[in-house]
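Here the complex is missing a single protein chain, while all its other protein chains stay put.
Per-chain numbering from 1; labels A, B and C assigned in written order.
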Amino acid sequence: MNFDFSLAEQAMFKDILDKMNAFAQGKNFETQDFSRAKDALAILGKTQYLKLGLDTPEGFGGVSLMGAMETLAALSPSLYLSVEMSTRLFGGIVATWGSSAQKEKWLPSLMKGQILGAVALSEDSMNVDYDPLKTSGIQDGEYLNISGDKTYVINGPVADLLAVAGLLNGRIALFIIEQGTVGLAAGQPFSTLGYEGAAISRVSLNNCRIPVDQVIVPFEDRSVLDTLRLWENQIILGASLGLMKAAYESARDYAKTHRSGGKPIIAYQEVAFKLSEMLTLLQTSQLFAYRTAWTLETSPKAAESLMWCAKVFCTEAAEKVSGYSLQILAGSGFISGNPSEIAYRCAKYGQIAGTSTEISRVKIGDSALGYRLIA
Amino acid sequence: MNFDFSLAEQAMFKDILDKMNAFAQGKNFETQDFSRAKDALAILGKTQYLKLGLDTPEGFGGVSLMGAMETLAALSPSLYLSVEMSTRLFGGIVATWGSSAQKEKWLPSLMKGQILGAVALSEDSMNVDYDPLKTSGIQDGEYLNISGDKTYVINGPVADLLAVAGLLNGRIALFIIEQGTVGLAAGQPFSTLGYEGAAISRVSLNNCRIPVDQVIVPFEDRSVLDTLRLWENQIILGASLGLMKAAYESARDYAKTHRSGGKPIIAYQEVAFKLSEMLTLLQTSQLFAYRTAWTLETSPKAAESLMWCAKVFCTEAAEKVSGYSLQILAGSGFISGNPSEIAYRCAKYGQIAGTSTEISRVKIGDSALGYRLIA
Amino acid sequence: MNFDFSLAEQAMFKDILDKMNAFAQGKNFETQDFSRAKDALAILGKTQYLKLGLDTPEGFGGVSLMGAMETLAALSPSLYLSVEMSTRLFGGIVATWGSSAQKEKWLPSLMKGQILGAVALSEDSMNVDYDPLKTSGIQDGEYLNISGDKTYVINGPVADLLAVAGLLNGRIALFIIEQGTVGLAAGQPFSTLGYEGAAISRVSLNNCRIPVDQVIVPFEDRSVLDTLRLWENQIILGASLGLMKAAYESARDYAKTHRSGGKPIIAYQEVAFKLSEMLTLLQTSQLFAYRTAWTLETSPKAAESLMWCAKVFCTEAAEKVSGYSLQILAGSGFISGNPSEIAYRCAKYGQIAGTSTEISRVKIGDSALGYRLIA
Partner (left out) sequence: MNFDFSLAEQAMFKDILDKMNAFAQGKNFETQDFSRAKDALAILGKTQYLKLGLDTPEGFGGVSLMGAMETLAALSPSLYLSVEMSTRLFGGIVATWGSSAQKEKWLPSLMKGQILGAVALSEDSMNVDYDPLKTSGIQDGEYLNISGDKTYVINGPVADLLAVAGLLNGRIALFIIEQGTVGLAAGQPFSTLGYEGAAISRVSLNNCRIPVDQVIVPFEDRSVLDTLRLWENQIILGASLGLMKAAYESARDYAKTHRSGGKPIIAYQEVAFKLSEMLTLLQTSQLFAYRTAWTLETSPKAAESLMWCAKVFCTEAAEKVSGYSLQILAGSGFISGNPSEIAYRCAKYGQIAGTSTEISRVKIGDSALGYRLIA
C-alpha cells in the first residue's frame, strides 16, 4: 500500500490553486452571478484540470482527479459544481459514448474551457431511479424533434450545450442541444439553500429540432443512467471533501486567532474536541474517497457499491464538519458568506443529489453485502 | 402527573393560530422585509400571547407560554424571534427590574403590541459569558451619556426602544434608549443563514444622552446576565419546537402526497424510518421543553441546569429533524422558502445563541451533576 | 400539566427501596443463582409493588408503576426481570383474560409474592411478529394435551406456573401449566450477555396434560400477542430507566471520589461532558417513559405507537449511558460485577426483546405517523 500523492500530483494541485486564487482574489462566488463559471473555465483550461478523466495526462488517474476536485471545491463550491457538470458529466458523456466526429467536435473546446456543458436528467423529482423518462425524441428525416420538461438542470440557463436524456424509439438516448435552439427554454434560476452561484433551473423542450448527428445513439438498457449517477456521485464526493476542508480550516484558523475570556478559543476544550472530531472526519472521508476513486479504475465492478458507501459517509461527514465549524465561529459564522456558512448550506445537497442517502442505503443493502473493501 | 394542555390553553393556541393565519395568508416572512414585525405585534396584541410572562392571565403559566411559543414559531420563525425579543426579553426586563413608573410607562403598550423592543447585550462575540462589558454610562446631572458597540442586536434597526447592557459606576445596569436618540446608530441588517426576516444588526452608541429615569438601576453582580441568558434560552427552546413541528409536518405531508415509482413516498421504508425518528425527536423535545418551563415556575433554582440540558437536546433535535425533512423533500426541499429549508437555516442559530451548546455542556458539567429531574 | 410524583408515590418508592436494600445487603444478584427471585418476591409482597397493575391501590396508576419499576430495576436488573415476568406479564394475563375462578385461584398468591409465574411465547426466534405459532393444544374430554417448543422463557426453569401461548382449534389460546406437569421440561439456563441472574431457558412441552379450566379461552385474532408485546415493552422501559439510573449514579459517584493527576476525575472536562450527556439522556428517558405510561391509561389507543417510540429511544439511551459510564470507570468498570458493567450487559437486551428496535421502527412508520404526543 501507498498513501501519498506523487510529486506530479502535488504540483498539479498547486497550479490549480495558484491560478484560481489569482483569479478569485477573495471574491465571494456563492451569489447569483452566473458569468463567472465561464471565466473560471478559461482559467482552468490553462491547467490540467479539465483534461482529467477525458484525456488523462500520463501519470495521473482517478485519485489525482479526486485530489484536484477537492482543491477546487474548497475554493468555491458553486464554480466547482458548474465546472464539473460541464467537464466530468457532459464531457464524460461525449468521451465515453460519443462518435469520433462528436468527440472531435466538442472535446477539445471542453478541455480548453471554451464551452460550458450541462446535463438534463431529472424530471418529476431529483431522482430518476424509480420513474420512467417522459422526455422523448421523434425522428423526422435527418432531424429529431425533442420535447419534455427537466427539473434541476445545473448550468441550465448558461450552458452552451445541453445533453438531454430522453427516449428514442422506446430506448434511452442522449440528445445534444445547443443553447438558442428554438423551443429550448431555461427557467429562472432557482434560489436555493446552497450552491447559489451555480445556475440551476428548469429546462423545457418544445419540439427542439436537432440534426441526427447530435444524438448519442440509443442505449440497450437503463444502465447508462447508473453510469451517470456514478459520475454525479463522484462529483459530490469531491465536493464533500472540499466543503469539509474549507470549513475545517476556517474554524481552526478562527479558533487560533480569536480570543475569549483572555485566551484563544482553541484553548477551550469544548472547542478543541469539536476540531479534533472534524479533523478525524475529514481524514477518514479523504481516505474513503481516494480509495473509491482508485477502485473505480482498478476494479470498476466493485466500485459501484463502494461509491454508495463512500457517498453516504462523506456527505454526512460534510454536514457534520460544516455544522461544527459554524458553531465554533458562533455569531460570525451565522452571517452569510463565510466559508463555514457556505459549506453548511451546500453540504445538504450532497445527501439528496446523485444517488440519495436513502436510496444508497437500499442499494448497498440489496447488492453490496458480499463485498469486502480490502481484498 | 398530568401531561395535557387544559381546554383554556388549547383555545388560546387556536386563537393565536387563527388570527396569525388570517394575517399571514401563506406569505413568506423569512425575507429581509422588516415592517412585518410591527404588523404581527398588532395582531398578537388582540390575543393573550403578549401578556404571558408579563401579566399572565389567570389559569395560564410557563407551560402555556411554551405551547404558545411553539405555535407562533412554527408559523414564522423570524416573526417569532422579533416578537419574543420585544416581549419576553425587553418586556421581561421592564416587568422584573423596572421601577413602578417604568412599568406603567412601557408595559401596557408592549402587551398591546404597540411598541417593539430590543435588547443589546453581546459585544465582541455572541457570548458574553467570558468577557467583561465595555459599554458604559457616565452620569452628567439628571442625564447619562452612554457609549459602546453591540453586535447581533435583534430588532436593532426597527425597535422603538432598546435595553442596552453596560456598566454604570463599575456595576451592570440596563439603559433604555429610544430609537432616534442622537448618537444611536444601527448598522445595516446582516444577511444571515437563517432568521433573515428578523432585523439583526450591530448597534453603536456614541454619547447617547438619556434621562436617569431611563436606567434600570445597577445590579449587585453579573447574575442579571445569567437571567437574561435563561430567558433567551427559553425563547430558543420555543423556537426549536416550532421549527421541528413545521419541518416534521411539511415532510410528512409531502411524503403522503407525492409519489415515486408508482407509490407514495411514505411507502418507502427508508422514508418512513426517517419520519418515525423525526416524530420521536419532536415528541421528546416537547416533553423536555414543557418540563423545563414547568420547573422554572415550581422550583426556579433547579431550572437553570435543566434549561441547559433541554437547550442542548432540543436545538440538536431541531437541526436533525429539519435536516431529515429536507432529505425527504429532496430537490424541492433544496429550493428556498419551503418550511423545511427555512427550519434548517434557522436551527443552527439555536445552538450558538443564548448559552451555546458548548458552554451549556461546560455548565452542566460544572454545577448540575447532583440534580435529578424527577424528584 | 404536572410533572411531580405525589407524596404517596414517593413513599411507596422509598418503602420498596428500604425493604429491598435490607434484603440485598449489597450482594450481587447478577449471577446464575436462581433461588433469589422467590426470596425477592416474598419481600415485595410486603410492599404495594406486586399489586400495581393487577389490583392497583387507590391513588396509584400507570405512572406510579413506572416509577416503582425504575426503582427496582436500578437495584437488580435480574430480579426485576424475573419479578416483572411473573407479576405484570403472567399476572396481567390472569387479571385481564382469566375467568373469575382463575383470578381467584392465582391472583392473591401472585400479589403476595407466593408464586412465581412465567410466560412462554417465542418459538423459532425471539420475535413472533412474522411467524405463526407451532405450539398447539388438542382437546381430550375434560383435558388438553399441549405440545410445542419455546425458546427464551424467562423464569422457565424456576416458575411455579407457566402461561404458554399456542393454538387451540386454529385460534390462539394461553395454557396455564404447573411446574412438574409430566411432559414439561425446561432446558439448562442459558449463559447470556446480561440478566444472568434471571433464569432464561428453552421449555419443551410433550403432551402436557392440563384440565380445561387451565386454559385462557381462545382469542378472536392475533391482537392478544400485540397486548403481550406492549406489556413486555413496558417492562423493558422500566428496566431501561433503572439501568440508566444505576449506571449514571455509579459513574457520577466514581468521578467525584476518584482522583487522577491531583484532581478528582469529574474535574476533567471530557468526563464532565460525558456525565452531562448521560444526565440529559436519563432525564429525557424518564419523561418519555412516564408520558407513555400516562397515555396507556388515559388514551390506550394512542399509546401503542408512543410505546414504540419510547422503547426505541429509552433502550438506545440505556446502551449509551451505561457505555459512557463504563468509560468513566475505565479499568475498574471493565471488571465484572459493578453497576455500570451490569447495566451495559443488560442494556442490549432491551433492543432485541419485546418489539425489537428494528420492528418498532417499521411499525412507527406504518401506523403512527399521524399521531401527535401532546394533544
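In the analysis below, a residue touches a chain if its C-beta (ideal position, glycine included) is under 8 Å from a C-beta of that chain, and two chains touch if they have at least 3 such contacts.
Because the structure is a prediction, the values reported are computed rather than measured.
Touch with the chain that is not drawn comes from one residue among B:273, B:308 or B:324, which is B:273. The missing chain, though absent from the display, is touched by one residue of A:44, A:63, A:163 or A:329; that residue is A:63.
Note that of A:90, A:290 or A:349, the residue touching the chain absent from this view is A:290.
Considering the whole complex, the residue from A:1, A:22 or A:101 that touches the absent chain is A:1. Against the chain not displayed here, chain A makes contact via residues 1-5, 10, 63, 67, 252, 266, 269, 271-273, 275-277, 279-280, 282-284, 286-288, 290-291, 294-295, 298, 306, 309, 312-313, 361-362, 364-366, 368-369, 371-375. Contact between chain B and the absent chain runs through residues 269-270, 273.
Where chain C meets the chain that is not shown, the touching residues are 122, 124-127, 129-131, 151-152, 190-194, 258, 260-262, 268, 270-271, 274, 319, 323, 326-327, 330-337, 341, 344-345, 348-349, 351-353, 356-359, 361-362.
Everything that follows uses one rule, which is that only the chains that are shown with their structure count from here on.
A centroid comparison over C-alpha atoms places C as the chain most distant from chain A.
Closest to the middle of the protein, by Cα centroid, lies chain B.
Remark: chain A and chain B have CA centroids separated by 38 Å (rounded to whole angstrom). Taking each chain's centre as the mean of its C-alpha atoms, chain B lies 42 Å from chain C. Mean C-alpha positions place chain A and chain C at a centre distance of 51 Å.
For chain A, the set of residues touching two or more other chains reads 270.
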